[in-house]
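Removed: one protein chain of the complex. Kept in place: all other protein chains.
Here the chain labels run A, B, C and D in written order, and each chain numbers its own residues starting at 1.
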Amino acid sequence: MDSILQGLGQAFWLIITFDPDLYEIIAMSLRVSLSAVLVASAIGLPLGAWLAVNRFRWRRTTIAVLNALMGLPPVVVGLFVYLLLSRSGPFGVLGLLFTPSAMIIAQVIIITPLIASISHQAIRDLWAEYHDLLISMNATRGQRIRALLWDGRRALLTATLAGFGRAIGEVGAIMIVGGSIEHSTRVLTTAIALETSKGNLEFALGLGVVLIALAVAVNMTIHGLSGTERAPAW
Amino acid sequence: MDSILQGLGQAFWLIITFDPDLYEIIAMSLRVSLSAVLVASAIGLPLGAWLAVNRFRWRRTTIAVLNALMGLPPVVVGLFVYLLLSRSGPFGVLGLLFTPSAMIIAQVIIITPLIASISHQAIRDLWAEYHDLLISMNATRGQRIRALLWDGRRALLTATLAGFGRAIGEVGAIMIVGGSIEHSTRVLTTAIALETSKGNLEFALGLGVVLIALAVAVNMTIHGLSGTERAPAW
Amino acid sequence: PARAEVMRMAVTTSFENSGLADVLLPAIREDTGIEVQLVVVGTGQALRLGAAGDVDAVLVHARAAEEEFLAAGHGTHRREIMYNDFVLIGPQDDPAGIAGAESAAEALKRIAAAQALFVSRGDDSGTHKKELSLWSAAGIDPAGGWYRPIGAGMGAALNTASAMNAYVMSDRASWLNFGNKSDLALLFAGDPALFNQYAYIPVNPALHPHVRADLALRLEEWLVGARAKELINGYRVNGESLFVFNAVSK
Amino acid sequence: MSTLAGTLATGAAQGCEAGAGTRQPLLPLVLERAEARARGKLLIGPVDLTLGRSGFTIVMGPNGSGKTTLLRLMHGLQRLSAGTIRWNLPEPIARKRQAYVFQAPIMMRRSVLDSIAYPLLLRGTPRSEARARAADWAVRVGLGAALHRPAPVLSGGEKQKLALARALIGGPEILFLDEPCANLDGRATREIETILLDARAGGTRIVMATHDMGQARRLASEVLFLYGGRVHESGAAKGFFAAPETPEARAFMNGEIVE
Partner (left out) sequence: MSTLAGTLATGAAQGCEAGAGTRQPLLPLVLERAEARARGKLLIGPVDLTLGRSGFTIVMGPNGSGKTTLLRLMHGLQRLSAGTIRWNLPEPIARKRQAYVFQAPIMMRRSVLDSIAYPLLLRGTPRSEARARAADWAVRVGLGAALHRPAPVLSGGEKQKLALARALIGGPEILFLDEPCANLDGRATREIETILLDARAGGTRIVMATHDMGQARRLASEVLFLYGGRVHESGAAKGFFAAPETPEARAFMNGEIVE
């Protein structure tokens, strides 16, 4: 219990002393996670809507696979990306390994299924409501998807925020492809893992608290800006 | 690319040779993850419904925090649970550290916010539909929650499956509290991490493929049994 | 055999990576009836687990930290068991030309001079501490774009070096068991400065009454015994022996 | 229909599991300068109004005049922005003795039978008894053939019938109905009217919004004419239908332009 309190104290101390290393790490965490969320949303949201709107032969299988991919083990994703980007891999020439780009790629792979799956669920309900109307108006597939994404934007925020949370808390994959190189690719989670392996558990916990605070702050800001949970459902 | 193909080959080989160690690890993975999902659903689903049904002062904050907790970094959770269960921690006397129970506890902490958050979103839509009716019928808070959970059971499945996916793919926390002890607490993800650190990337990837296949199989089975995506929305 | 008694021992990743455990544990079980559960973590974390009483003994390789641990009363005593050595790994074509170096310090100087990429564990582990002591022995304060502290375990460091085609210091066991060598090769070894002593420390039962001090002692006896000596000295990977048994019988 | 009347007469008493003889009356309901707003915009009010112990009140008025809002306000679904609403009993008790039929029927994702039985289950009636009574009611409103159909697939009129049965099964003391027959065919409308009149005879106070003049004339004992969010005219049905006092009500009755 003492350790936990110490951890909280450490977190507080770190923040108020404005430790420049800490802020560098935070900035990298935000940069990587927000970029990953942007890319993953651009893929996942339309994909979720597309799956809600279309009936095709392998739909159930696709959705089950997507649900399963939500739990894609980060380490496996990390390995996969590592093998693709490593010098002997197919994209080795790009020299992306151990750069923020590599971390973003890994995170995109991890959170896209999550975003697609949650948004699919939200859109499915809205589609049940709009189905007859949009079909009757002879809206094209693209128009249907656009209408659903637009009118369901509030619910889609949850999907995006879930993706952000997952991304910023992720460690297994970015450790492998990013390498947690000091002043270069170190982010909060890999710093936490490092301090843990050093046995500096209180410090690690302190960083963890900083991370959670960061995630809460981003969530609150976005909820605040979008007004979800304040106004009625839309 | 070769490595990736080799990984697939390894996965195939592992499965058809019926490697007893592998099956032991798979069994432990399933045991831990399924137990965690059961417990987390028992907490998260009613919590999600409760949040959808109740209007209270800190509701928006609570929901933002819950969303943020979805991305609770596994390592931090692992640390936290470690500090609680360590012999010198408050629950040390229970001797739970490095046992499957400890891993289940950590996973419950990780996936409960996820399940609560996704189910909250699904229930919120259903509540918007049922609100007037249930209020008019003077249903008690508990009755409302029960009605929503029951009538929304299909959508809640997505929440539960998301939790399962997250649990079975989780590594950071269970590594810390479970210790990945051979023949005792080793699960698929920690085995993958171990093989990776040994540089046996193809083998690790093979285990990853096994893990994903397992997650897909569980998803398909449950979708199949429940008939989601086959019948209309309910 | 009858139902085994179970004890837990924290070991460092490099020990686990060597594969020696797979040979020792079944023999221990056979001879003593003890089932040793290995908790594989970083050196710092291993000592931390010992200090908290979460394991019954630790097997690590970081002299200074071990002594601190003992000084704080967390362990009963320290028993040296065996050693292996550290080696310098690097790209096969050896751009810094360390293969011909006289000493470890000389090799590191050449790397620094060539500004060749060097991956450091950067995690305060036994290996990392050793590396730092070697740098300071060479009179170099490693810094700059070529020096990459990655803050991770041995396996991760090797994987990173392999992908970057960089130099890296590793214990011999991890290197030999490492499966992702690609263009890397063992370039320098043999300097006595590269010795890596493993020591066994039972956790102090006075602080933690629940620890299985009895089992820890029985295990220690076995570890310093003849069977252990035979197995440790005889353990080979790719035909190379990894460890040298150097426990002193009391 | 004669068997219905008998059962229905005890409707109100059924709802109250204990102390029916001595219990306090729920009514009158008094609204004083009651207002309802949505995001600042005044929807209805100020409304001053007293609903007496018995009667069949028909609420009329053009589209958007506030009928639904007024009914919801009385039932406690619409938040009061100003003024007061008082039942003769404390609010929590009062809330238990009411039922409401919504303008757009809300269908739970359950079978017709389970949907109708649901209000009884909420009060702790054993499932088998609730089901039996629900089956009974389903037959009464003309859903006998649809017992095991999922409620959401019902036709528009069938949904309204379900909503009615669900509201009546608990034997409410006061029943609010918002255009309950809008999608019903002629025969069903008559049957429902009979059921409602029987319920009223059994002691249920009824407040109903409708656009059907014929129905209003057939059922009303009292009329509330809403116009622009206010009670523009009110009084006994006879007088109102014979000669509305205000020009707006007169124009409305003739289906003319009311500006």
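For the reader, a short list of remarks on this structure follows.
Just so it is clear, a residue touches a chain if its C-beta (ideal position, glycine included) is under 8 Å from a C-beta of that chain, and two chains touch if they have at least 3 such contacts.
The shown structure was predicted, so the numbers you read here are calculated from the model rather than taken from an experiment.
Among the displayed chains, contact with the absent chain in the complete complex occurs for A, D.
Remark: the omitted chain is touched by one listed residue; of D:R95, D:R123 or D:R190 this is D:R190. Of the residues in chain A, those that touch the hidden partner chain are 129-130, 132-133, 135-140, 143, 147, 151, 232-234. The missing chain lies against chain D, touching residues 38, 61-64, 67-68, 103-104, 142, 146, 153-158, 161, 178-179, 182-190, 211, 213, 252, 254-258.
Note that in this section only the chains that are shown with their structure count from here on.
Chain geometry summary: the mean Cα position of chain A and that of chain D are 50 Å apart.
Shared contact sites, meaning residues of chain B that touch two or more other chains, fall at 89, 196, 201, 232-233.
Multi-chain contact residues of chain C, defined as those touching 2 or more other chains: 41, 153, 156, 159, 162.
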